[in-house]
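Missing here: one protein chain of the complex. Every other protein chain is in place.
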Amino acid sequence: MTTVAPLLAARGVSKAFFGNPVLRGVSIALQPGRVHALLGENGAGKSTLINLLSGALRPDGGEIEVDGRAVPRMTPALARQAGIAVVQQELSLTASLSIAENVGLGAYPKRFGLIDYKELAARAKAACALVGLNEPLSTPVGHLALGRRQMVEIAKALYRKPRVLILDEPTSSLSSTETKILTDLLERLRGEGIAILYISHRLNEVMALCQHVTVLKDGTCTADRSLVGTDATGLVRLMVGRDPGDLFPKWQPFVSTTTAISVRKFSAGLMRDVDLDIRAGEVLGIGGLVGQGQEDLLLGLYGAIPGRTASAVVNGISGLPGGVPKANALGLAYVPADRKREGLHLIHPILTNMMLPAFARLPALKLRSRKTERETGKSLAAQLAIKGDLQRPAQALSGGNQQKVALAKWMPHDPLVLLLNDPTRGVDVETKREIYLMLRTFAAAGKAVVLLSSDTSELVHLCDRVAVVREGRITATLERAALSEEAIVSAAMGAEKQKVAA
Amino acid sequence: MSIVPSAKSTGALYWPVQARRNIGVRSLFLVVLAFLIAYGVLFPGLFAASGFAKFTQSWFPLALVAMAQAILMLTGGISLAIGATVSLGAVIAATTMAGPFGVAGGAAAVALTGLGIGAATGFIVVKLRLPAIVVTLAGSFIIGGAALLILPRPGGAIPAWLSDLLAGDTPAAFVLLVVIVLLWKLYLATPLGLSLYAAGENPVGAYRSGVPVDAARVAAYAISGLLSTGAGLFVAAQTGSGDPVIGTAFTLNSIAAAVLGGIGFLGGQGTMRGALAGSLLLSLMISVMFFLGFTPVAQYVAQGLIIIGAVAIPQFRKV
Amino acid sequence: TTANAAANCIKGDRKPPYTIGWADIYSVPTWMKQTQGTIEAEVETLKKQGLVDKLVVTDAQGDANVQIQQIQSMIDSNIDAIILIAGSSTAPARVLADACAKGIAIINFDSLVDTDKVTAKVNTDSSQWGDQAAKFLINAIGGKGKILILNGPAGISVSDDRRKGADAELKAHPDVKVLAETNTPYNVAPAQEAVTSLLFANPEIDGILSLGGALSAGAVLALDKQGRDQVPITGENARQFLELWKEKGLKSWATMQPNWLGAFAAYTAVQALQGKDVPAFVKIPLPVIDNSNIDEYLARAKDFPADGYIYSPYDEELFKKLLAQK
Partner (left out) sequence: MTAWNDSAGGKRASAILKSRPFLTLAIVAAVWIVASFVSRGFGAYGHLRYLVELGAVIGLVAAGQTFVVIAGGIDLSVAAIVTVSAISLPLLSWQADPTGLVSILAVLVLTTIIGVINGLGVALLRVHPMIMTLAMATFLQGLLIIIAGGSAVTAENPLVHWLGNARPAGIPAGIILWIATSAVVLTVMHATPFGARIFAMGANPLAASLSGVPMTSTTLAVYGISGFTAGLAGVLVLGMNGQGYVGIGDPYLLASIAAVVLGGTSILGGLGTYAGTIPGAILLVTITALITVVNASPGWRSILFGSLILGLLLLSGREQARR
């Protein structure tokens, strides 16, 4: 199999941004009928490498080869002609265009110079069917939830009938059902002889799906080998270069009688008449299929969208916070899922991003102390292992590091309740471990953590309780003893209505 | 999210897509309709051939510049040179059409100038990555200066038959508008046309998807220039002559019409039908206020209120 | 126009009391407000005589296209008379022809339209304005010297006509050197800014040919602020300029575009509607302000806005006389 010329390969490519080397002499070869994993910590250069492979960026040195032949000036158009398709993370979609128009973007079927809508509909429908996307094709993508958009992005790649399919963290915003659809699909495509490059921070997926792995560390290739005979621990060792500890911190029961937040008949957005108690000292998981109203639950509690309630007590004060500043004053903090759109100011320095909650609550005209800001920033960066100059704009950080910044900015304020919306999306294992540890420590200090997550294993291993949301209601609240992936999934699917009390 | 399996046949995709795009502008359509009815009640002559002709003629140039502005805003651009470009178009029409090359030659000169100015502006904005608002501000002085060089004071002439055809008691303006809207729909049905939206809203993603982003944006500027000088030609025909500063007010009005019509500033948001409705509202407002007998002070106040109201009310319904 | 033929556009089918439409191009500037004041006063008088029942006012906000639309609306509402200051010397021609065909009396004053399809045009002679101003200035500087020319906005026929009117005199005196020319709105601030820069660039200046509006006041302020001696300057009847003239003891000459052109237009419209013959062009003699009569003007200053124009007195006798001229 290795004797066949790779469909797509990089030979010793290098890339630097503004003089900072991001990739140094990296090689990778994608063979037909193989799912190739690309692993590495946040910022290791994975996305950059696929941007080189797909012509979105041009290498400073080295070569991109298609079918064994070097392509001197790779462009997205050339890549498309060569049958290379990339699934970017919800990046390439246009909200105001319909699903079909997005799926076909850049490769519309034409008739007399016009887009052939009939043909487009047929082909887009086929691509969408592959990923289980059954919304009407005329739906504007802006109306879709994040996970569904991700499916559109995948459909868009499939629409091009690729020979080489590159997926950059395709599952990070998918629910387990959607993930299952995707993995089955990739299995099938592999069987059809397609070369697949798969980037993910979810190692169990990698183990289940991939045959070969390339590991990047600080822009160099540290491993390029078959996955046969490697287990998850081995993978992590490959990535971080040492023996990994347990991903999840040891769970310890914490007895607390105080409730941090208590609401009755709470409605906000999609959520309807929910009763919920969040105890101080616990990590409360929120699970369910994507888009059932979980996000509205957090946003409503946070005062970011209008909510109604029969009664509410938040950190001892009755009534919902009427607005984000009030919620912050009550000790609530929220970390959004879509860090680029909701969590960060990409064009502003990392430091400024970290200080923003402070700016929001300090007296408006009190003079700032640059020195204190720098020190706070430094200690936060150290705490969360964010490397490099804090004066760089946040957009220069890799996705995972951006997530850390979005979390870090709340730390100086000692929030009593942390509302987290999928905080480990796109975060590498090491960082995940750090975040998990942080959350448990946080809870152990008597504070409350509400963790909305699309990663079921996270819910199972980290949380004290998990509330499962379906169609705007909490359909089950699973106590620790009853927590299992199966229990969460079945509650989410509504297979059986259960109310398990510990 | 509704997870409804699509039962529709795949053949009919175009029309559902079009229908979904109406959602944002429905309330504006209602406001415009209300004004149209009010106008019809106040001035029944609107439904006679000549009344209708005159009414569409006064709306037509504003409709064109609203389109010219909207197409730019869809790509994330903007132009402060629309007014000057209208003036230049009018001046060129009024100086060439009576000359040896005749109406056809004049029209060609007007069209080429519009395309050329637009393409040049687009090139500067897109390729040199300069902020559109200042480039076109500077452009407005250059283009306006050129108009003054060609015609230092109002003058020139448009052949009477052309004026009578375009701006007499004929529905020519309306027919032209319909044709232009059809052409726009046709353009939007081409890959380059539709990529306006992607290029405006998500240029990086569009580029990675293989969309010729820069070409789409430069083409938008060129079309915008063509529409602007076209509006100038019509104004010249409507008035029978050229005036080097006739277009000045169109700059802000085109922006107001487009934004009123739901076109966003960040690119990719809004529809042309919205911009057209916005321009129609601005035009109707003037006549309706006349027939309601508003004093100038009341005209200013009402105009401000209508504009704010048309934008704010739909916002409230969303909340 | 023969003696018993009615005036242009008039069909004789309209009976009093008339509705008069005042198609203002931009109602906010003070000159326009003053003009509207004279129109309203005149309409009050005509109302008392039972000749007029309503004055309809539109404001085109400076946009010639809107003015056309508003005139169209006036036609649609079957108004009896339209008086207007045009936003463009060419643009309204066609809509006015339509109005004329409907038998509406149209009196165009101040900014005129190049068309015959109006009942009457009423204005001072812009060309003569430039000519007389140039004559005064050249005379005041002794037939030779360096001058600046301040003019209104480019692309507008009024400013162009006034400037062209000055040409003959300037050509006739080759020793008068024009150092620089500017085009700005007829306002104080831009004139002051331009003249200040021009004074630095051209330290020797003997006179300033200013062709209207409040430009002269700006020029005087510019000289004053630099501590320079005032030079002979022409101007218009802006109150600020006349006050500066007196205060600084200027060697000056001014004329005006009397605001009562508006009142006269309304009066003329009604005359024409009543079947009286009116001349197609009523030339308003340029009133001259010089050192001999400036005090008369300043004595009435308090009746006029501080940023307004002190116009010459008028009455119905004057109107009759003007209409009688051939």
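When the chains are written out, they are named A, B and C in that same order, and each has its own residue count from 1.
Here is the rule we go by: a residue touches a chain if its C-beta (ideal position, glycine included) is under 8 Å from a C-beta of that chain, and two chains touch if they have at least 3 such contacts.
Owing to the predicted nature of the structure, the values given are computational and were not obtained by experimental measurement.
Seen in the complete assembly, the chain not on display touches A, B, C. Only one of the listed residues, B:G139, B:G156, B:G225 or B:G274, touches the absent chain: B:G139. Touch with the chain omitted from the figure is made, among A:V228, A:V255 or A:L365, by A:L365. Set against the missing chain, the residues B:F123, B:F174 or B:Y300 yield one that touches it, B:Y300. Along subunit B, the points of touch with the absent chain fall at residues 80, 124, 128-131, 133-135, 137-149, 152, 202-204, 252, 255-256, 259-260, 265, 296-301, 303-305, 307-308, 311-312, 315-316.
In the full complex, subunit C makes contact with the omitted chain through residues 27-30, 33-34, 61, 154-155, 180-183, 185, 187-190, 192-194, 196-203, 214, 217-218, 221, 225-226, 240, 302-308.
One chain of the complex is left out; on subunit A, the residues touching it are 302, 304, 323-325, 327-328, 334, 336, 341-348, 351-352, 355-368, 370, 373-374, 391, 409.
What we mean here is this: only the chains that are shown with their structure count from here on.
Closest chain to the protein centre (all Cα atoms averaged), using per-chain Cα means: B. Remark: subunit B and subunit C have CA centroids separated by 35 Å (rounded to whole angstrom).
Look at where the CA atoms of subunit A average out and do the same for subunit B: the two points lie 42 Å apart.
Multi-chain contact residues of subunit A, defined as those touching 2 or more other chains: none present. Residue positions of subunit B with contacts to 2 or more other chains are absent.
Per the touch definition, subunit B reaches subunit A in the complex via residues 1-6, 8, 10-14, 16-17, 19-21, 186, 189-191, 194-195, 197-198, 201-202, 204-211, 268-270, 319.
Contact residues on subunit A toward subunit B in their complex (touch as defined above): 54, 56, 76-77, 79-80, 86, 88, 91-98, 100-101, 105-108, 110, 113-115, 117-118, 120-122, 125, 134-140, 143-145, 148, 156, 291, 306. For subunit B in complex with subunit C, the residues that touch the partner chain are 43, 45, 51, 54, 58, 61-62, 147-148, 151-156, 163, 167, 235, 238-246, 248-250, 253, 283, 286-287, 290-291, 293, 295-296, 299-300.
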